[in-house]
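What follows is a short report on a single structure.
Only one protein chain is missing; all other protein chains are in place.
Right, chain A next:
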Amino acid sequence: METTSLEPSLHTVKAVLILDNDGNRLLSKYYDPELYPSIKEQRSFEKNVFNKTYKADDEIAFLEGMTIVYKSSIDLFFYVVGSSQENELMLMAVLNCLFDSLSHILRKNIERRCLLENMEGAFLVVDEIIDGGVILESDPQQVLQKVNYRTDEIPLGEQSVTQHLTEKLALTTNVLQSAKEQIKWSLLK
């Protein structure tokens, strides 16, 4: 823990990670080119982070000289990484914004399957929240407005008749399956 103060800069976030419950990368963005430049180093960092955090829902950790705030939901783990001198609450603001925005896009089904089906939404959300390590937006409402993303999944009650039949079928099984997974996970937890 160094005592030197931070150079004033907008570059707050060093990395954003979304991992699944096996610690596999679903989405990772590294904003500091000096931090883990190779994919191998990134993977090993992610592994270390996951191993140290998946057991306890602690919200914050200090690893490899960096402050990491995190949150989990069912089978997903969200991480925001910053320097050890960074204001923890700023990192937390980023994490909360990411979580809330995704929660809205995924219609509260924050779980792996649902995320993977709306991966483009996730990419866009992350892009709107952080640009090159700078916090671009921290208000989920603003993020959603900017992304203006509509999920393919339309809740069961709102299906329009114009929807293609095959697609409808696929979606229904989809929703059912994700519900099943969700129950399974909540039981396992």
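What we mean here is this: a contact is a pair of C-beta atoms (placed from the backbone, for glycine too) under 8 Å apart; a residue touches a chain by one contact, two chains touch by 3 or more; residues count from 1.
We take it that contacts and distances are computed from a predicted model.
**Student:** Going by UniProt, what is the name of the one chain that was not included in the view, given "Protein DPCD", "Negative regulator of systemic acquired resistance SNI1", "Coatomer subunit gamma" or "Cytochrome b"?
**Tutor:** Missing chain, UniProt protein name: "Coatomer subunit gamma".
**Student:** Can you work out which residue in A:Arg25, A:Lys47 or A:Arg107 touches the chain that's missing from view?
**Tutor:** That would be A:Arg25, which touches the missing chain.
**Student:** Using the document's contact rule, name the residues of chain A that touch the chain not shown here.
**Tutor:** Its contact residues with the unshown chain are 1-3, 5-10, 25, 27-29, 39, 42-43, 52, 56, 58-65, 69, 84, 87-93, 112-113, 116-117, 119-120, 123-124, 127-128, 131-132, 134-138, 142, 146-150, 152, 166-167, 170, 177, 181.
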